[in-house]
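One protein chain is absent from this view; the other protein chains keep their places.
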Amino acid sequence: MENEQLAQILSELFPASEIITTQNPIRIKVDPVLIHSVASVLRNDKRLQFDYLFNLYGIDREDRFSIVYYMESTELKHIVSVETDLADHDQPVVDTVSDLWITAQYQEREIYDLMGVTFTNHPDPRRLFLEDGWGFPLRKDYKDDINFIER
Amino acid sequence: MPFNIYDFSTTTKAIDTFLKTNMSPTWAFVTELAIVGLIILIFYAIIGLYLVYAERKVCAFMQNRVGPNRVGKWGLIQTIADLIKLLMKELITIRKADKLLFNIAPFIVIIASFMAIAAIPFAKGLHAVDFNIGVFYMMAVSSIGVIGILLAGWSSNSKYSLIGAMRSGAQVVSYELSVGLALLSVVIFSGSMQLSTIIESQANGWWIFKGHLPAIISFVMFLIASTAEINRGPFDLAEAESELTAGFHTEYSGIRFAFFFLGEYMNMFIVASLAATVFLGGWMPLHIGNLEGFNHVMDFIPPIVWFFGKTIFVIYVIMWFKWTFPRLRIDQLLTLEWKYLLPINLVNIIVIAFIVLMGWYIK
Amino acid sequence: MNSVGKYFSDIFYGLKTLWKGLMVTGYYFVHPRQIVTEQYPENRKELQMFDRFKGEVILKHDENNFHTCNGCGICQLNCPNGSIEIITDMAPNEEGKPVRIIDKHIYHLSMCTFCGLCVKNCPSDSLAFSQAFEHAVFDRNKLTKILNQPGSRIKKEPKAPKPVLETAPKSNPAN
Partner (left out) sequence: MQEVELQDILTSREDGDYIINIGPQHPSTHGVLRFVVSLKGEMLDYVIPHCGYVHRGIEKMCERLTYPQIIHLTDRMDYFSAHMNNEAVSLLVEKAIGVEVPERVKYVRTILSELGRIASHQLWWAAFGMDMGALTCFFYGLRDREKILDIFDESFGSRLLHSFICPGGLMNDIHPNFQKRTKEFIKYFRKKLPEYDELLTGNIIFEQRTKGMGVMSRQDAISYGFTGPCGRASNFACDIRKKYPYSAYDKVDFKEILFDEGDCWARYKVRIAEMWESMKIIEQLIDNIPDGDYTAKMKPIIKLPEGEYSQRVETAKGELGVYVVSKGEKNPYRMHFRTPNFNNLFPISQLAAGNKIADLIAISGSLDLIIPDIDR
C-alpha cells in the first residue's frame, strides 16, 4: 500500500495520534496509555494486518524515553513505525504488546534489561542478559567507573 | 592337513610337559596361570593402545586429515604418550558420589572384557580356555560390562551420567537378543557351541559362504547389533558427545577414564574377533571348493595372520560405520531393534533350522 | 500386503542411503592425496602469508633507519579501542625551528582488533601491516610495542603532508 493511503487510514483510525513523517517508513506517535489498543488495531485491522513486528527498541532521550515499534504486513507489504514517549524518566512504564506478537516478549525483556523500562502485563518480567542489581547500561546517565575507559 | 605345521598346541603341550616334569602339578598349574595371565595382560594393553591409534588414523584419513604424526614415526607411540598422561592425572572423586561403586565400576568393565578375551581362539591351539559352551560364555561375559556402565552412571552423582547409563542399559539389554540370535544361526549350522569346533567346521569354507543368504543376513545383523552392544557410533547414545558431553564417564578422570576407554576398544576387538571366528572362519584359511593349488597356497599363510586379518577387517567396518553415520535417537534405536532386527532374526533362525534339517547348506 | 511391502522397501531404501554415505568416506579413506592438513611447524620455512595479511601494525623504516611519521596523531584518533598511543617531543630541525617529532609510537597488540583504520588513514603513509603472525609470548608486557626503532629519525624531506583525515581513494601498494 502507498504511504499516503496508509497515512489516511491511520489518521482515520487513530485521530488522537500524530503522523510524524510520511517518509519511508511512515511514523506515527501514540500516547503510551493507548499503545496496546493501537497495536491490536494495527495487528488485526483488515486493511492494515501488521503481523510481523520486526523491531522494537527504546531510546533514552535524557528527559524522556521513546519506545519505537517497527511493523510490517507480510500480506500487504507495507511498513509502519510507531513511536511512544514515556514522560517519566525515572520510572518509565508502558503496556506490553507481547500478546500480539510473541517476539515482543523477548525484545521487551531486552529493553527492560538494558534501559529499565517496565512493561506492564508482561508474562515474564525478568532480566534477559544481565544479573539482578545491575544498572541499566543503555541509559545515558549510566556510570561504570571500572569498565568505562574515558578518552 | 597342511596347517598342522602352524599348530600351536604342540608348543603349549611342550611347555606343559616341561613344567609338569620340573614342578609339582599344583605349582605347574599356578605357573601356567601366571604365564597365561601375563601374556593376556600384555596383549590386552598392546591391542587396546593400537586400536585407539588405528581409530584415530582411520578417522583422520576419512576426514582428509593426517591424524597423529608427532610422537614417533607416523605417531605410532602417540597412544602410549596419552596413556602416560592419563596415568599421571589426578583421580577426581565427586562429592556425594557413591565412593565404592564409583571406584569399582571401571574395573567391572575391564574385567568383563578380560574374561571374554580368554575364550578367543587366536590360532590352532592358541587358546586360553576352550569351553564347550564358548559362544554362550562370550555372550554371558560380555554383558557383565553393562553393569559397570550402569554403576558408573548411577554412582557419579551427575545427571548427565545417569541418563547415559540408563540409555546404555536399555540399549544393551535389547541388542543382546539380536547378537544372541545371530550367533545362534551359526550354532545351528555347526551343531556346536564350542568355538574350536565351529572353526573346524569351516575348514572347507566359511559359514558366511556356506550358509547362503541366511548366513549373510545373520552376519549383517551381528555387525549391527554388536556395534550397538559395545556402544559405538552410530549407536553411541550412552556417551553421545553432542548431547550428554560424555555420558556415563563424564565424571571420571585419569586412569579410571582410561579403563573405560580401553574397555570400549577391547570390546570392539572382542566383537570383531567373535564375528571373524563364527562367520569368517576364525584362523581358517580361505578355501575355495576344489581349487587344490589355491587352497594349498592359502594354507601356508599362518593362521594367526588369517585371524588378525579378518578381525582387523571387521574392526575397520565398525570404524567405518562410526565415522560416516549420524547418531540414532533413543526411540529409533529401539525401533530398529524391536521392529527390524529381532523379527528378521527370528525368521532367519527358522529358515536356517529348515535349511539344516533339509541339509541344503554346503557341507 | 501393502504394509509388508513398505516394510521391506524401507529396509532396502535405508541400506541404499547408508551405502551411499559409506562410499563418500570410503573414497577419501583410499585417497590419502586429498589430505588438506597443513603441517604447521614443519612448513614454517615455506609458509607465506598473503601480502595483504594483517599481522601487526608496523612503522615503516627504510634501510637508513628513517621513517616518515611526523606524530600527527591521526592513527591514535582513529583507533577504536585505544591500541595506539603517541608521545611526541619537540626538537629543533636544521633551521633551528622547533618541530614536532615522535618520541614513542606505542602500540598495544593485545588490544588491537586489526580493523585497519590507522593504516588507511595515515596521512604520511608511514604505517603498514606486517605479515608476522606468531604473536604468542609468555609475558603480557611484550605485547606492548614501541614501533619507532631506537635512533630512527623522520625523513629529511618528507612528502607534502596531505590534508587531515583524507579518505579519498589512494593507490594501493599491493596492486
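As written, the chains take the letters A, B and C, and residue 1 is the first residue of each chain.
In the analysis below, contacts are C-beta pairs under 8 Å (C-beta built on N, C-alpha and C of every residue); 3 or more make two chains touch, one makes a residue touch a chain.
Because the structure is predicted, anything quoted here is derived from the model rather than measured.
**Student:** Omitted chain: which shown chains does it touch?
**Tutor:** It touches the following shown chains in the full complex: A, B, C.
**Student:** Which listed residue (A:E4, A:D31, A:D45 or A:D124) would be found touching the missing chain in the intact complex?
**Tutor:** A:D124
**Student:** Of B:S155, B:T311, B:T324 or B:N348, which sits in contact with the chain we cannot see?
**Tutor:** Only one of B:S155, B:T311, B:T324 or B:N348 touches the chain omitted from view, namely B:T324.
**Student:** Contacts of chain B with the missing chain: which residues?
**Tutor:** Contact residues on chain B toward the absent chain are 59, 62-65, 159-160, 163, 167, 233-234, 236-237, 240-245, 323-332.
**Student:** Identify the residues of chain A touching the omitted chain, counting contacts across the whole complex.
**Tutor:** For chain A, the residues touching the absent chain are 25, 51-55, 57, 59-60, 68, 70, 74, 77, 101-103, 105-107, 110, 114, 123-124, 128-130, 137-138, 142.
**Student:** State which residues belonging to chain C touch the missing partner chain.
**Tutor:** Interface residues of chain C facing the absent chain: 13-14, 17-18, 20-21, 23-25, 36, 50, 52-54, 78, 80, 113-117, 120, 129, 163-169, 172, 174-175.
Just so we're on the same page, only the chains that are shown with their structure count from here on.
**Student:** Tell me the shape of the graph of touching chains, choosing from line, ring, star, complete and other.
**Tutor:** other
**Student:** Compute the centre of every chain as the mean of its C-alpha atoms, then state which one is farthest from the centre of chain A.
**Tutor:** Taking each chain's C-alpha mean as its centre, the farthest from chain A is B.
**Student:** For chain A versus chain B, what separation do you get between their C-alpha means, in angstrom?
**Tutor:** Roughly 64 Å, centre to centre.
**Student:** Centroid of chain B to centroid of chain C, CA atoms only: how many Å?
**Tutor:** Whole-Å distance between the two chain centres: 52.
**Student:** Give me the residue numbers in chain C that touch at least two other chains, ranges are fine.
**Tutor:** none
**Student:** Can you pull out the residues of chain B that are in contact with at least two other chains?
**Tutor:** Chain B, residues with two or more chain partners: not present.
**Student:** Where on chain C does chain B make contact in their complex?
**Tutor:** 11, 18, 21-22, 24-26, 28-29, 32, 34-37, 39
**Student:** Which part of chain B faces chain C closely enough to touch in the complex?
**Tutor:** Listed in rising order, the residues are 58, 61-66, 69, 320-321, 323-325, 340.
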